[in-house]
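Here the complex is missing a single protein chain, while all its other protein chains stay put.
Coming up: chain A.
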Amino acid sequence: MSVVDRQDWDVVVVGAGGAGLRAAIEARERGARTAVICKSLFGKAHTVMAEGGIAAAMGNVNSGDNWEVHFRDTMRGGKFLNQWRMAELHANEAPDRVWELETWGALFDRTKDGRISQRNFGGHEYPRLAHVGDRTGLELIRTLQQKIVSLQQEDFRETGDYESRLKVFQECTVTRVLKDGDKVSGVFGYERESGRFFVLEAPAVVIATGGIGKSFKVTSNSWEYTGDGHALALLAGAPLLNMEFVQFHPTGMVWPPSVKGILVTESVRGDGGVLRNSEGKRFMFDYIPDVFKEKYAQSEEEGDRWYEDPDHNRRPPELLPRDEVARAINSEVKAGRGSPHGGVFLDVSTRMPAEVIRRRLPSMYHQFKELADVDITAEAMEVGPTCHYVMGGIAVESDTAAARGVPGLFAAGEVAGGMHGSNRLGGNSLSDLLVFGRRAGWHAAEYAAGLTDTRPPVDEDQIDTAAAEALRPFSAEGPAPGADDGRPPENPYTLHQELQQAMNDLVGIIRREGEMERALEKLADLRVRARRAGVEGHRQFNPGWHLSLDLRNMLLVSECVARAALERTESRGGHTREDHPAMDRKWRNVNLLCALTDPTGGLLATDPVSGQITLTREITEPIRADLLALFEKEELVKYLAEEELYE
């Protein structure tokens, strides 16, 4: 039996970004003793990278805004595949979640009359994003972090211990969710610093680990985004939903190579920036799809007038949802009208005075100046698509954030699926984190409270198995069974690079059947080789070891993306098939669920054909009539199948 440190908690939150911290605050405020586990230092989670703002229909800048309009925009952005109840809750509750942040000390940019300022963003009908310059994510995470500290100060006054009711385990990684029968009983993980294993026993676990971008080569995501939560849920028996939908943000840096993929905020366009090709043409006017024709300007003049007079003009097509803009850029580059480093030009320098740019987009100014020697007040930026966000994720109940099929497991934020349908609007992520982070914390606390006398016990065998799995990279198998050459263990960094290249090239922004089949073969090969990923040194802060363990998660999640993308024979939102270029109404109400083929949670690592993931289709619940009534019939016929309309 492994000797590991063990502690008891009511609720364990895995992940300390916006969703995880909001969940932890809620659980603790509802009386649950709550532990937060995060891979990085407290306050460094990927949420800090969010730039543009938090979408919430407060109506501070345009009083025409309200939750119904926000709901409509969200459904349109997601091409009506959204789990509509989540989109409804989200639009409804986002304003309260933003105002609450002010009572915790957040300082948003202000309107002239002293309220929270709101900015325009792609796909949002009105100025809707609460923001702090272009560093809104930092403000969000710092505010939540400081709220947690204030709760800890309260606990210190009452108990003499800051961590008696709310503790952050920083620089720790969870590798398994432990179960008793079908119920959650805790988590197994290791401290990155020491390599020591630990078990937190808890009846309720909230997964809030963010996304999967590190499986792709060009990405705006940090090293933490290895799909841990997605994999933990799969391994615990919870299905993932619609994993084919991956958002490629239209504007990432393209040069120099070392910063390729780093995000250039959509605020640049929201505040007036325009996209041009190498011929100097504002090409987005050529890419307005039929479903959006009535809503976007048809000429540059009209688009430009909209910034000053939005009531009598339509918005410029640079502010189409992200999937549309990313595809357009991709097409321009492919047609030979790209910029010198393979992107297109994004220009604010001719649109705003230099000091306005520096005030409204300070970190963009800084980022380009420092990393690319480009002064964005004087010249155009070069930008291109970058893997940014996964719409797919753990299938959850809309109201409670409970993962389907595993009592005690909850999920919130990017790792949860459904909310954004096939494509997320900018600004809807930060609000999603707050709305569903809170709901996950609330229901996890409630669930845990209901089990006070009958907590699921932790199974010792599962601890031993988890420990053995985590230690394997130190005794990596040499030659594979039956192999005659004495191959050395695989380098985890090399495996990771090959995985990123394969996903980027074969399951990227534009997809083709044959390429995705090749991707699945490549993934099978990598899975075999990953079993032999080996590391040197010892367990103390050893990044090679950490990566070897993360590879399991990236490979699982990548297989989900590739399999689901191969299955869905249409193009919708963040899933574009060259061989099926149109959106198909028959697919509108179809969810693809990924589950582990071996329901015991074991990994049949070596079967290349069937892989580890089984797909099933499910028909979504019809959209509630009063929500459908928010749309014009003429618009609905573009999305919904005939029979859905007649109900």
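To be clear about the criterion, a residue touches a chain if its C-beta (ideal position, glycine included) is under 8 Å from a C-beta of that chain, and two chains touch if they have at least 3 such contacts; residues count from 1.
As a working rule, contacts and distances are computed from a predicted model.
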| item | value |
| --- | --- |
| Per UniProt, the name of the complex member that is left out, chosen from "4Fe-4S ferredoxin-type domain-containing protein", "Glutamine amidotransferase", "Succinate dehydrogenase / fumarate reductase iron-sulfur subunit" or "ATP-binding cassette domain-containing protein" | "Succinate dehydrogenase / fumarate reductase iron-sulfur subunit" |
| Residue of A:198, A:255 or A:587 touching the missing chain in the full complex | A:255 |
| Residue, one of A:142, A:337 or A:472, that touches the chain absent here | A:142 |
| Residue of A:280, A:537, A:581 or A:622 in touch with the missing chain, whole complex considered | A:537 |
| Residue in contact with the excluded chain [from A:349, A:400, A:491 or A:614] | A:491 |
| Residues from chain A at the interface with the omitted partner, ascending | 40-44, 46, 48-49, 58, 95-96, 99-100, 102-105, 107, 109-110, 113-115, 132-133, 135, 137-139, 142, 146-147, 149-150, 152-153, 156, 162, 193, 222-224, 255-259, 262-263, 363, 366-367, 370-372, 491-494, 497, 535-538, 540-545 |
